[in-house]
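Report on the following structure.
Missing here: one protein chain of the complex. Every other protein chain is in place.
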Amino acid sequence: MLNIAVLGCGRIGRMHAENIAKHPRARLAGVFDVYAPAAAEVSAHLGTTNFATAEALMESDDVQAILIATSTPTHADFIEMAAKYGKPVLCEKPIDLSLERVNECARRIAGSNLPIMLGFVRRFDPGHRAVRKAIEAGQIGELHQVTITSRDPGMAPDAYIAASGGIFRDMTIHDFDMARFILGEEVETVYATGSRLVNAALMERYDDHDTVTVQLTSVSGKQVTILNSRRAVYGYDQRVEAFGSAGMAISENHANTNMHLFGETFTYQRPALQNFFIERYQAAFAAEIDAFVEAVEKGVAPEVGFEDGRLALVLAEAALKSLREQRPVKTAEVE
Amino acid sequence: MLNIAVLGCGRIGRMHAENIAKHPRARLAGVFDVYAPAAAEVSAHLGTTNFATAEALMESDDVQAILIATSTPTHADFIEMAAKYGKPVLCEKPIDLSLERVNECARRIAGSNLPIMLGFVRRFDPGHRAVRKAIEAGQIGELHQVTITSRDPGMAPDAYIAASGGIFRDMTIHDFDMARFILGEEVETVYATGSRLVNAALMERYDDHDTVTVQLTSVSGKQVTILNSRRAVYGYDQRVEAFGSAGMAISENHANTNMHLFGETFTYQRPALQNFFIERYQAAFAAEIDAFVEAVEKGVAPEVGFEDGRLALVLAEAALKSLREQRPVKTAEVE
Amino acid sequence: MLNIAVLGCGRIGRMHAENIAKHPRARLAGVFDVYAPAAAEVSAHLGTTNFATAEALMESDDVQAILIATSTPTHADFIEMAAKYGKPVLCEKPIDLSLERVNECARRIAGSNLPIMLGFVRRFDPGHRAVRKAIEAGQIGELHQVTITSRDPGMAPDAYIAASGGIFRDMTIHDFDMARFILGEEVETVYATGSRLVNAALMERYDDHDTVTVQLTSVSGKQVTILNSRRAVYGYDQRVEAFGSAGMAISENHANTNMHLFGETFTYQRPALQNFFIERYQAAFAAEIDAFVEAVEKGVAPEVGFEDGRLALVLAEAALKSLREQRPVKTAEVE
Partner (left out) sequence: MLNIAVLGCGRIGRMHAENIAKHPRARLAGVFDVYAPAAAEVSAHLGTTNFATAEALMESDDVQAILIATSTPTHADFIEMAAKYGKPVLCEKPIDLSLERVNECARRIAGSNLPIMLGFVRRFDPGHRAVRKAIEAGQIGELHQVTITSRDPGMAPDAYIAASGGIFRDMTIHDFDMARFILGEEVETVYATGSRLVNAALMERYDDHDTVTVQLTSVSGKQVTILNSRRAVYGYDQRVEAFGSAGMAISENHANTNMHLFGETFTYQRPALQNFFIERYQAAFAAEIDAFVEAVEKGVAPEVGFEDGRLALVLAEAALKSLREQRPVKTAEVE
C-alpha cells in the first residue's frame, strides 16, 4: 500500500482523495488545505488525517507520497518542498504560469531521482490512449496529421479568467501535452490565431482570447492542429484524430448515455456530451492515480513528468508570442 | 443492346423506363398503359414507342424483353402472355395476391426456359446485399438470427389498403423474400402477431393490421424476426441485421444527407430518413435492371425468379393463417 | 447512513459490497458466505465484520438492510428470514427457479411492508433508462414495438448451465423484466422459439437452448421481441429499441473505448464491446444500490419489487411452456 496525502481540498483535490481511497494498492494518508473547513470536510468524509500545515503533512512518516491539487501559484513551492522531504509527487497542471519559475524549480530539484508526475490526465483517457497505442502498434503507419478538438462547455467565471494566465497556459496546455503525447516527438514551430467571439468584452479586459486555433509542426514535419473554444453549447467537446500513412484513429466524444432518439424531423439524435472534465475524464483520473502508484512502487520515472509539464508551458509561451507577433515562432526562441 | 418494353406507366413503371433508358446495354423499346395519357407522357419524355395494346407490344420484333409494372391483378396474365411470345420478363412483385392463381400461372408457364425475374428490389440494395455477401464469405460464420426492420413512412391511402391484399401480401412480402435471401435456406415455421395501433378504424374496416411482428424458423433452426409498421414518423426505416457464430452484419438506414447537427440539448443528430422506396432503393432499382439485362444476355436464370415470388407468397399465406388461428403454421400447411 | 450487510461473497456479492462501501449514504455493515475464506477476504479488504452465520448477520443491530447475493436456491429462504427480522432486502435475481416456491415465499412475506427490491440491474442502466424516460416524456408517442437484444459474450461453463434452470429462467429473465419495464404494462401472450446453434451437444444434455427468440404481446397489443444468444463473439450485446407513434429510442451498445479506426479496407471500426455485465452495467449496479438506499430512507416501495421478480418468472414459465408445446401461451395459463 502506498500512503498518499493530498494538498488542496477543492473540487479536484477532493476527487483525487476519493480516487486514492478507492485504489486497491493506495491509502489516503491525510489532507491539508489553507482553507481549513474544506480539509475538515474531506478528512471527515473519507476518514483520514487533517494535517494542520503542509509541512506537518510532508514530515509525517505515515505519508509516502504527495498529490498537489492546490492553487497554481503554490505548485512549484510544494514540488520543491516535497523534493526536500524526498517524497514522490503527483502535481496538477500547470507547474506554474511562469516559464522562468518552472525553470528555476527544475534547477532546484535537479539531481533528485524522485518520481515527479504531472497531472496531464487526458493521456490516461482510454480513447485518447487507444489512439496513441494504435500509432505505436503501427496500425496507422507513419503519423502525418493530428487534430485535437478541445472545447469547454461554458465560459469560465470572470475571476477564473483573470487568474488563468490566458487560454494557452490554462486550457490549451492540455492540448499541447496531448500533441506531444500523440506525436511521440517534439514540436519545432508554433503558429497561433486567436479571436474574441464568445465574450469579446471579457476577453479584451484580460487581453485574452476565447477561440483559438494553433498550428504545430514537429521536427519531422508532422502537422498538428489544436481547436479550442471556451464555450461549446452542446457540451465538453474532446476529440483526438490521428491520420497516418496506413490509416486513421479517432478518439470520439462521450455522450451522457448511448441513447439515440428519432423523431419527425430527425434521426439518431444523441444527448448532450458529458459535462465537465470530472465526468468526461472519470476513468482517466482513476487511471492517473494508478499510473502514479505503479511508478512509485516500481521506482521508475512516471510516464508524464516534470519536463513534460515544462515543455507544454514552452509551447504555450510560443503560442502567445506567435499570437502577439503574428508569425510562426520556433520553440527554441522561447526555451 | 437489349430492347426492353415497359407495361404500366405509373410511378414505378416510369422509374423503370428511365432506368432502362440510362442503362448502357439496354434500350427502352416502348411502353404501354391502359390509361393512354400516362403512356403518352412517358413515351414523349423518353422518346420511345407508345404501343396501342399490350399484345402489339409483345408482338413487336423490336421488343426483346418485357418489364411488367402494371396493377397486381394483371401480373400473372402478362407473364403468361410474355411466355407465349417467348420474351423474358422482369415482373414487379407480387405475382398475384392469390396463391392459387400463382400456382396456376406456374403450371401454365412450366417447361418454358424463359428468364422470369421477380422485382424483389431490396435484394439489390448495396447494404442488404453486402450483408448477404458477408455471410457467403464466412465473415459472420454460421448464421443464427436475422432481424428485418421494415417500416413505411406513412399509412397508405384508404383505397390502396383496400386493394392491397393485406399487410402480409403487400408489405411483408418484401421481407419474406429478404428473409429467404439472407437465410440461404427455406422457412419451416411462421408465427405472426398483428395489432391495430396506427389507424385502428381503417384496419378494422379491411380486417387488416398495421403493426406486425413475424417470427420465422428455418429448416435448420435459424430464427428470423420481421418488424413491420405502416407508419414511422422519422421516415422509411429499412434495416437488416444478421447475427452469426463469428460476428454480425447490419445494413443500416440511409439519412437524407450525412450531416450531423449538434445543439444545446443534443448531439450527432441526423436528418430524417430517405422517403420513400424510389429514393431509398434508387441504386437497387438500377442494379435490378442491370441484373435482368445480364441474365437475359447470358441466357441464365435470374437471381430471383418466379419460384421466389411464389415462395414469398406462401410465407404471406402462412403468416395470415398464423394470425387468424393464433398458432405457428408450417409452410407445408399452405403450399 | 444506511448499514447494509451482504450475504454471499462471490463475484457479484463482492462487487455489491464495494459499491455499498463507496456509496455516500451507505455503510458496509458486514458480510457472510458459507464458504468462509471468500467472506474473510472481502471483510479484510473492505474493513467490515465477517459474520459467522447468516442468522448472526440478520440479528445484528448494526445491520439495517440486507443484500442477498448468494446462490439462487437460497434466495427465497433468505428473503423470508430477512422479513422475519424486519430488514429491507435487495435480492439478486431470480427469486427462485421454481414459480411455486416464489409463490410460497410471496404468501409467507405477505402483509409485511418491508421494502423488498429485486436486482434487475438493467433497469438502472442510463441508456435503457433513458429509453423508458423518453417514452414517459411522450418523446416517441404511443409505444408500438420493442426489440430487446441480449447476447452473452460466451457460453457459460457446463456446471453453470446445468444449474441455471434453463436459458429463460437464467438469461431471458432479465429481458422479461426489461420488456415489462419498457412496456409499462403487462404481457398477455408469449411465443418462444429455441434452437441449439452454439453448442448443440451441451444444450441437448440439459434439454436447454442457446439461441432463442421470444415474442411477447401486451394486453393492449404492443409487440416485444427478445433476441438471445449464449455467445456473441464481438462481446456482450445489450440493446433496447422502442418504436412508437411519434418516434423511436434506441439504447445502443458500449464499446470498450470510443476509438474509431480506419485502415486500407475499412472505416469507423470500433473495438469489441464491454465484457461482461460487471463492466457493461457498472453504472447501473451503482445506481441500483442508490435506488435501494433511497427507497429504504424514504420508506417507499422500491421501483422494482418482489412482484416484479415473480412476474418475470411467470414469463419464463410461459416461454418454456410455449417452446415445449409449440404454441403461444397466455401468461394466465401459468400464473
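Lettered A, B and C in written order, each chain numbered from 1.
Keep this in mind: contacts are C-beta pairs under 8 Å (C-beta built on N, C-alpha and C of every residue); 3 or more make two chains touch, one makes a residue touch a chain.
Fair warning: this is a prediction, and the values are worked out from it, not measured in the lab.
Enquirer: Which shown chains does the chain we cannot see touch?
Expert: Even though it is not drawn, that chain still touches A, B, C.
Enquirer: Considering the whole complex, which of B:E142, B:E252 or B:E307 touches the chain not shown?
Expert: Answering carefully, the residue with contact to the hidden chain is B:E252.
Enquirer: Which of these, A:A137, A:A162 or A:A246, touches the one chain of the complex that we don't see?
Expert: A:A246
Enquirer: Pick from A:A52, A:A137, A:A162 or A:V233: which residue touches the chain that isn't shown?
Expert: Looking across A:A52, A:A137, A:A162 or A:V233, the contact with the absent chain belongs to A:V233.
Enquirer: State which residues belonging to chain B touch the missing partner chain.
Expert: Per the touch rule, chain B residues meeting the hidden chain are 22, 45, 126-127, 129-131, 134, 139-140, 246-254, 256-264, 271.
Enquirer: Considering the whole complex rather than only what is displayed, give the residues of chain C touching the chain that is not shown.
Expert: Considering the whole complex, chain C reaches the absent chain at 233-235, 253, 255, 261-273.
Enquirer: By the contact definition given up top, give the residues of chain A that touch the hidden chain.
Expert: 141-142, 144-145, 147, 149, 151, 189, 191, 193, 195-198, 211-213, 215, 217, 221-223, 225, 227, 229, 231-234, 237, 243, 245-248, 326-328
The rule we apply is simple: only the chains that are shown with their structure count from here on.
Enquirer: Going by C-alpha centres, which chain is most central here?
Expert: Chain nearest the centroid of all protein C-alpha atoms: C.
Enquirer: Select the chain at the greatest separation from chain B, using centres from the mean of Cα atoms.
Expert: It is A whose centre lies farthest from that of chain B.
Enquirer: Mind checking the centre-to-centre distance between chain A and chain B? Centres are C-alpha means, answer in whole Å.
Expert: Taking the average C-alpha coordinate of chain A and of chain B, the gap between them is 57 Å.
Enquirer: Listing for chain C: what residues touch at least two other chains?
Expert: Residues 246-248.
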